[in-house]
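The complex appears here minus one protein chain, its other protein chains still in place.
As written, the chains take the letters A, B and C, and residue 1 is the first residue of each chain.
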């Protein structure tokens, strides 16, 4: 059951990169949520390869089909199955790697675990698996928007050593992020990032960096203590993404250099009558539970393992061989990771909103018995 | 169910810092594992406050009692309940904070969520909760040792900006780590760290830093693809610890600055006949599954929120007040976080070993039917 | 994790019949539920052996201790740990059975599974394990009462072939049931049952029968479709009780003899404005979800396996031996099963109420964001 995620708003993804289809089943979505295939497609299109000259040239159309769970535009409260057929199946591209373990891919470990592997296009370990996450995330995001007015915005904050200044957390929108192909809302930094990626692409190499994410308008009290802390579930969500190497919440790593007297977020009473904090090094979460401030997190992604250079490796028979790559590759996964980070954040928050509701519901107005 | 962790080797912790007791129930532990209260106590003693002049002066004895699941020195395969009674209950220390929200603690968020809070000693959000984790972790570690010969060693790698050089991953032992009170295996760095912590303590302030962890002798094939990736579950485990702010696996954040051609771990055939990697930026995990190399991770901890300085905050009635702290505090949580990180790592690995076994078992020698 | 039950209101029991203690951890209970040790004790006292001349003579006091999760009389929303120390430890009674497999007990299967067994008093397979269920059930029942005004009443409906007429479902109370020691609300039938049990006891034999259960004032809409149907979860709950052999809901087995035209429950509009059914063969559940009518179920219990007669069996070494029982035994488990059935029903309903709340909450009044 390692392909499932969430406790109440629970998704199960399926599918290898080649062959039948990839997809997701969302079980536990509340009923009467208005959702269309177009809304889901919008998020999928942001994830799709072939969007720009700095991503892979593979042209996957990735049309999403709703198989169940939606009726006359509204969710039924039953499982929502979403399917994307695999189209661009150039399996032959992968034929040479059939028995060769590509460095820093999952070829070797899948063989070690399963003693079998769909070698076409990375099989289950392909990034195509994330299609299901993004499709499900679109629904989770809709629930968060409709019930809380909450918004989730991610952007590329660093490519290698090229770092963007922090944007205005209160105002940043998806349009700001999508204003350029690298999805960094700071124009001048974006240009330098694009230049770097283009350069690296020419060299057949790849680069990594960080994606930041802000979650706005989550009220206080969402989350759980102890193991299912909001930051713990967000960490799991992000570290389950392909190529992620680090996770930070709030002040993150930089906070570990501070003293307590600098780091503590002092409470104050806002004019509007709510309890706020003067700073937000906690990243909107204290003791695993939201405090009403912006939730802020950062995910680090390694450089893509597929490079267009010869590499030494071994094959299934235990012979040392040289891998001569060919085909297409993504020199930098970051722009396409933006919708992945948003989707995973939406899935975690939506699940926790429902978990909170299970308890809070009892103190509101439970249904009255008949007699 | 947010106080439970693990799928097959599943623990549930309970208890507030004052009142009855804290403890844990371990459900799913294999039978016939030899375990004694002394072995568990050994790990608990490393977590205990009052171990040295740089940790809190609270003298908690934390004697562990086995209530069930062990018979004549062996586990029964039934739930193991472990209990530590709360002894040092100076609840009056906390009386002044009864209605005051301590900055960067969970007081406010617990009230926002539960509308009630055990204000004595942090209640459920107290670090005493981790007693159950450490006790359960001692059993998980025993299972890993007996079945795989695997070892888990953690140490303090950085206090604020004082960073230790990396130790020899192959050889580092618990004795090396426990050679000094700050649990940094590099002597000279340890001295500087202790000096810094002492200085900060005098000022009533606190500091953070990082704890590193190495897991040795996990064979390839342990872990799961997609959501329950080994690094994802380790991230959740570590980010569920009090005060943790960041998680890195393998090359971590530093890896995100590299190019793919630098970062990729090239496979080779070892003389002993196994498949190894020349470098280990993957941190022993590829695609969520172990590859047989050392598993390596790093956790960042913020400076402790409790400081002995006046701080502005608000109280339950919504009034802005000044918090005048008193009592005892821990200027640096890192030395005591070392056994916590080890315990959580052991819990994750033991659970995944069993999950792997569930599948692998079928291809070995399942029990023969009678007839 | 086979000692845990429930999705959101989740309990984990622990403990063998001899040695340390038995108990339960309740994780996920809503906060601010008023609960006292006395309320829990009330239910435990109904389960306790030695209540009357027709149950076992073992005098277990079973005093319940609350270790965590309750503060100033209210639940905290954190795990509630409940403990009952094992007192009456006449382990020597069981010494002769140490290596002998008692017929129709779990001795042999525990050895087959775990390769070790606490032979004192049945170990984990002892009915003492149900103490944790009853203690947790008392809290679940309190939640149901306070939020819905719901009531759960069970009674002994049949002992062997002595069957009681159905009571008035609308009015039956615990006092009616506890009016006699066999817990059958029909006086004349109760007398015959007691006579039968006394007779059987004299012969060193045992008898079984059925326990019925009615759940009142559950509104429509509680439960889930497909696998976690209310009747499916109730069936699992009841069939997990020691000695249960059958489960029926609504018309149960008798309904399978009818025609559809007889069996269907016709809907009508009640004067009070709600939708009711003329008959209730559905037992208050349709498609896994409550319809607002009384939920009705029946559990069959086999005769207790412990009898005071010599029986042929085998021992651990594979020798055929004769088992000469001694000590104390319960000739009929039914009167003590009544609180078990109620507890399990309460746990299922409370969990499903919370699961329903998680979804329904979103359409009520979710917490408003701050800004």
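Throughout what follows, a contact is a pair of C-beta atoms (placed from the backbone, for glycine too) under 8 Å apart; a residue touches a chain by one contact, two chains touch by 3 or more.
In this text the structure is predicted, and so the values were computed from the model without any measurement.
The missing chain, though absent from the display, is touched by one residue of C:34, C:149 or C:287; that residue is C:287. The residue from C:31, C:68, C:147 or C:206 that touches the chain not shown here is C:206. Interface note: of C:103, C:327 or C:369, the residue touching the hidden chain in the full complex is C:103.
Summarising the interface, subunit C meets the missing chain with residues 1-5, 7, 13, 101, 103-106, 108-110, 112-113, 115, 124-125, 129, 158, 160-161, 200, 205-210, 219-229, 231-240, 242, 244-253, 255-269, 273, 275, 277, 281-282, 285-292, 300-307, 309, 311-314, 318-320, 355-356, 363. Seen across the whole complex, the unshown chain contacts subunit A at 1-4, 6-8, 10, 12-16, 19-23, 25, 27-28, 31-32, 65-69, 71, 74, 76-81, 83, 113-118, 123-124. Counting over the whole complex, subunit B has residues 7-8, 28, 30-32, 77-78, 143, 147-150, 216-222, 225, 270, 272, 274, 276, 292, 353-371 touching the chain that is not drawn.
FYI, only the chains that are shown with their structure count from here on.
Each chain gets one centre point, the mean of its Cα atoms, and the points for subunit A and subunit B are 26 Å apart. Once the centre of each chain is set as its mean CA position, subunit B and subunit C turn out to be 38 Å apart. For subunit C, the set of residues that touch two or more other chains comprises 7-8, 28, 31-32, 77-78.
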